[in-house]
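For this depiction, one protein chain was excluded, whereas all remaining protein chains were kept in their positions.
Each chain carries a letter (A, B and C) given by its place in the written order, and its residues are counted from 1.
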C-alpha cells in the first residue's frame, strides 16, 4: 500500500511568522528517514500504512503543544493499493503525457 | 484539550456516487458515541486528544479498504487548550457578535 | 450545475481568537441571500456557477485585507452536473441508507 500524505501544521496564536514553529516539524520529518518533500505550502511524505503517516502528525503536534495554545492543521491523504514510490511516479505520469513541468 | 476535526473520505475508483461508501463511515461515527455533526461536505467530531481523532480516520479507512483500491481523504484539525464543547461554542461566539445564523 | 463550496478564512496575525474577523465574513454570507450553513469548522454555500462561489471568497478577503496582514484560507469544491439543492440532498442520501444522523 502507498499512503501519500500532505500536511501543514502551524500555531495561530503567534502572529504572522510561523517559521520558527514550522522548522521544528520539518526537522523532525527530515530526521525520520521517511521520503518527504517540502513545498511553500506544506510537506508531503509517503508511508506504507495510514497509521505510520498519522504518527508523523502526532509527533509534529507534540513539538508545538508546550508553547502553542492553538494549532491549525490541514492533512490530505491519497491512499492506493500497490507499491510505494508514488511521490515521483505521479509526476512522471503527468510528464509522460505533456512533457517537462516544474517540480 | 479540545480537538475539532473535520474530515471527508471517499473512494475515487467507484464513479460519481460515493454515498454507499460514505454511509459506512458515518454509521461508524454515529455508533462511536463521540459528538459529531454531518454536513454536505464532511463530518466534524470533537475529541480530547489528537490520537482519539486520528483513530476515527483509521477506522473509517478500515471500512473502505477491502473493496476500494483508491481512497482520498481531507482532514482539518483545530486544536486548542481548554475544555471541549467547542462544536457549539464556536457558533455561539459568532452569533453573539452578529445575531442568528444558519447552522 | 450545482457547486458546493466549503470554506474557512481567518487571519494568522491576530492571536488565538479569530472570531471578530470571521464574524464579518459570516455576516456578509448571511446577507448575500445564498443558501449557506455555518459549522464549527467553516461555512458551506451552494451556487450555480464556480465563479459565483469564488466571488464570495473574494468578498470575504476584501473584508479582512484592511486590517489583516496575513490571511489563510481553505476551500473545497464539489461540482456536479444537475440541479442545486444538494446541501440537503447529500445528507438525505446518507439517511436513506443508515437512518437518522446528527446534522
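Basically, contacts are C-beta pairs under 8 Å (C-beta built on N, C-alpha and C of every residue); 3 or more make two chains touch, one makes a residue touch a chain.
These figures come from a predicted structure and were not determined experimentally.
Every shown chain touched by the omitted chain in the complete complex is listed here: A, B, C.
Note on the undisplayed chain: of the listed residues A:22, A:50 or A:64, the one touching it is A:22. With the whole complex as reference, residues 50-51, 54, 57-58, 61, 65, 69-81 of chain C touch the missing chain.
In the full complex, the hidden chain is touched by chain B at residues 10, 12-13, 15-16, 18, 69-70, 72, 74. Mapped onto chain A, the interface with the missing chain covers residues 4, 6, 8, 16, 19-20, 22-23, 26-27, 30, 36-42, 44, 46, 74, 76, 78, 80, 86-88, 90-91, 93-94, 97-98, 101-103.
Everything below uses one rule, namely that only the chains that are shown with their structure count from here on.
In terms of their C-alpha centroids, the spacing between chain A and chain C amounts to 25 Å.
Centroids built from CA atoms put chain B at 20 Å from chain A.
Separating the centre of chain B from that of chain C, both taken as means of CA atoms, is a distance of 16 Å.
Multi-chain contact residues of chain B, defined as those touching 2 or more other chains: 74, 76, 78, 80.
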